[in-house]
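Here the complex is missing a single protein chain, while all its other protein chains stay put.
Moving on, here comes subunit A:
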Amino acid sequence: MTTTTTQAPVPALPRLEGSPTGGGSRGAFAFEWTKLTSVRATWWNLLAALVLTVGFAGMLGLSAEASSAKGVAVDEPAHRLAAQAFLVSQLALVALATLAVTSEYAGGTAHATLRAVPRRGRLLAAKTTVVALVVGAAGTVLQLAGGLTAGVLMGGGGTGGDGSPAATALAVGGHLALLAVLSVGLAFVLRSAAGALTSLIMLLLALPQLLGALGPGWLATASDHLPGVAGEALTAPDGAPYGAARAVLVLVGWALAAQLAALVTLRRRDA
């Protein structure tokens, strides 16, 4: 490494003139945006989500086309079919949200971040907003792309049913944004990628299956109120245990609970 320091006069650095401006919540937001967009992991996760969504939506479209060729009519519209792809691809976006937090603890930047934005509530709000916006926007766009892909591969089929593609895309985006809020909160509590991702996969995929299969009515009711089930109720309303309004409430409840736990952890526990 060549350095310019050899006989560099000190101070080589001019003073910062003018009284400080900016910073605050907007500064914290810009900071989080810069951090999220300047690591490769974010872009890899977005790419993975794209491949998974479009890939699975395409497969679902093809199999629907095959079914109708055999005379089994598919009455689900392409966008509804495509939304099922997120059962898998949501994990890439959940990983994006989780890593945005845990990589700071693993890589040692958590300290630098907290020194730049020492107000814990402000930091949490900024990180959550940026991640939720990115994940929500990605979810919306990916759902539109998935719906188009499925529609093309289904040929003429799958035009029935209710709901517009735009409404489904917004529902998917909203669902994923709330999942991101939940993931960020949980990641601040657990601080490790392994711990947070395992818990989220349990919560989103494994628990609904387990609780539903176990039997007792109250367990099934509890299972219905897990975030994964609420998400399905929002994005694929047919056969859901409750309507969209309740689904949003359930998701918001989970997200808020995780955020509250994160705030308490950030304030109480040493960095």
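Just so we're on the same page, a contact is a pair of C-beta atoms (placed from the backbone, for glycine too) under 8 Å apart; a residue touches a chain by one contact, two chains touch by 3 or more; residues count from 1.
Keep in mind that, in the parts below, contacts and distances are computed from a predicted model.
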What protein name does the UniProt record of the undisplayed chain give, "Redox-sensitive bicupin YhaK (Pirin superfamily)", "ABC-2 type transport system ATP-binding protein", "Fe-S cluster assembly protein SufB" or "Acetolactate synthase"?
"ABC-2 type transport system ATP-binding protein"
Just one of A:Leu47, A:Ala112, A:Ala137 or A:Ala194 touches the chain that is missing; which is it?
A:Ala112
List every residue of subunit A that touches the chain not included in the displayed model.
1-6, 8, 10-16, 20-24, 27-28, 30-31, 34-35, 38-41, 103-104, 107-109, 111-112, 114-119, 268, 270-271
